[in-house]
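Left out: one protein chain. Kept in place: all the others.
The first chain written gets the first letter, and so on, giving A and B; residue counts start at 1 in each chain.
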Amino acid sequence: MIDGLRRLGRSTLFWLNRLGRATLFLLRLLSALPTLAKRPGLAIRQLYSVGVLSLPIIAMSGLFVGMVLGLQGYANLVDFGATSSLGRVVALSLARELGPVLAALLYAARAGSALTAEIGLMKATEQLSAMQMMAVDPFARVYAPRFVAGIIAMPLLAGIFTAVGILGGYFVAVQQLGVDSGAFWSQMQSTVKLFDDVINGVVIKSVVFGWVANWIAVFEGYDAIPTSEGISLATTRTVVNTSLVVLAVDFVLTALFFGV
Amino acid sequence: MPMPNTPFSRSDPPDPPPLITVRGLTFYRGDRAIFRDVDLDIQRGKVTAIMGPSGAGKTTLLRLIGGQIRPHAGRIEVDGACVHELGRRELYQLRKRMSMLFQSGALFTDLSVFDNVAFPLREHTRLSEALIRILVLMKLEAVGLRGARDLMPSELSGGMARRAALARSIALDPMMIMYDEPFSGQDPITMGVLIKLIRTLNDALGLTSIIVSHDVKETASIADYIYLLSEGSIVDHGSPQALERSRSAWVEQFLHALPDGPMSFHYPAAAYAQDLSLAQEPSP
Partner (left out) sequence: MGAFKKMELAVGVFVALGLAAFFMLAMKVSNIAELGEDKGYKVTARFENIGGLKVRAPVTLAGVRIGRVVGIGLDTHTYEAVVTLSIEPRYDRLPTDSSASILTSGVLGEQYVGLEPGGMDEYLKNGGALKLTQSALVLEKLIGHMLTNAVSGDNPPAKTP
């Protein structure tokens, strides 16, 4: 019993220590932003690798999720004769929740893990050390571009996920299940509010998730033990921790914006 | 290979101030003392070797000199500046004049050989691309890799990677180069190439070189001065010839690669007979 408590205490201290290190890392990263602003090419290159290369998985997943929402929504609403509300159900679910959250989780799995592995490998092969010894600040040259690119990419990916999802839902609902096309869009348009649902949901949530996902991904790479085992652990931690934090923050934001 | 005529012994009159002075260096990793009150001098223009068994802290010493880690006690001065007291900007200015060759070369894997060598020039100077190209080609020519300039690091052999990294280290014409285990794991020909390069570059460019290695024969063949490091302190130091004449049993074991001596062959264990017979008798 005491042993369990002691271990709990020690692991709490361990995580507090990590959180502190991560915060200092973030502050140092932010202070390197002015230097990065002089070399936008670095961020653009990273935007390609985390944004453009994530497009396929985001778009395809969005399509499937939207189609499933169409199917499930229909199955549930048909008993009440309320299938005309399907448009609104699909749009609200995606814009408020599924779009930003699923996009963030997929991003963590694809781009976040890649970032952690790349930075961890640079650490293990002493490339970061070499850069430091050449008087080049890795914060400005390696960490900041990846962080900034990720924060720009996240809302864009969430928006694409949501839009493609709605189109997928439309396809299933109207073309396959025979829901009235006019009702689908008009019910949606009358219920989905730009500021309350789209901006609060997709935009603000995805910006917050972008901070979380990229901060964790870049920090885990920076903090990784420079062995192959250490990098593998760090990559796993990125995906797991990002997922947990995103879901927890999602609860807070949902309660804040959409709570009654 | 050019060798100094007069042995560089401790009783010579004082030379120009050493490039690097280390006084009273103490550094712990956890509970273990990597360095305990260590004093060192690295003379300008000379090749100084720091040798010792694995894990003696040789790489740590390079990182301390480069300011990547801070000593727990003591003072390290490079060209008059105390490394661990510098602010970040001054440290980076100092580092532009220092240079380090890592064990694996540490080339940036996403850049070609040419771009790797050009990296410090592009980051720290505002030279035109045309000038940079000429400089890069000159550096690559010095290490014999001018024809390999468009290869990617993954396409290079270990020896070529190290030579490319060497070209990168001299890109900004530094005042000193630190070599971290440059000869480990290399075939004899590559080793010969590296040996020649290190010595030639040192003399041709007026550099100060520090070689950290446990390859005794190769290092001793080009070093002007050697420090032997073990268990947190300097066991002995001197020119290769002076050490050859040393009466220390440890030095003799190390320099001649004897399997047993002060560094015992056997890991500490109970008496042999007792250990074997434990299989038959229950322990008390």
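Note that in this section a contact is a pair of C-beta atoms (placed from the backbone, for glycine too) under 8 Å apart; a residue touches a chain by one contact, two chains touch by 3 or more.
As the structure is a prediction and not an experimental result, all values here were calculated from the model.
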Shown chains that the omitted chain touches within the full complex: A
Contacting the left-out chain in the complete assembly, out of A:162, A:214 or A:235: A:162
Contacting the left-out chain in the complete assembly, out of A:22, A:82, A:204 or A:233: A:82
From A:29, A:47 or A:106, residue that would touch the chain that is not displayed: A:47
Interface with the unshown chain - residue positions in chain A: 41, 44-45, 47-48, 51-52, 55, 80-82, 85, 91, 95, 152-153, 155-157, 159-160, 162-164, 166, 185, 188-195, 197-198, 202-203
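One rule holds for everything that comes next: only the chains that are shown with their structure count from here on.
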Residue numbers on chain B that touch chain A, as the complex places them: 66, 68, 92-93, 95-96, 98-100, 102-104, 106-109, 119-120, 123-124, 165
Residues on chain A engaged by chain B in the complex (per definition of touch): 122, 125-127, 129-137
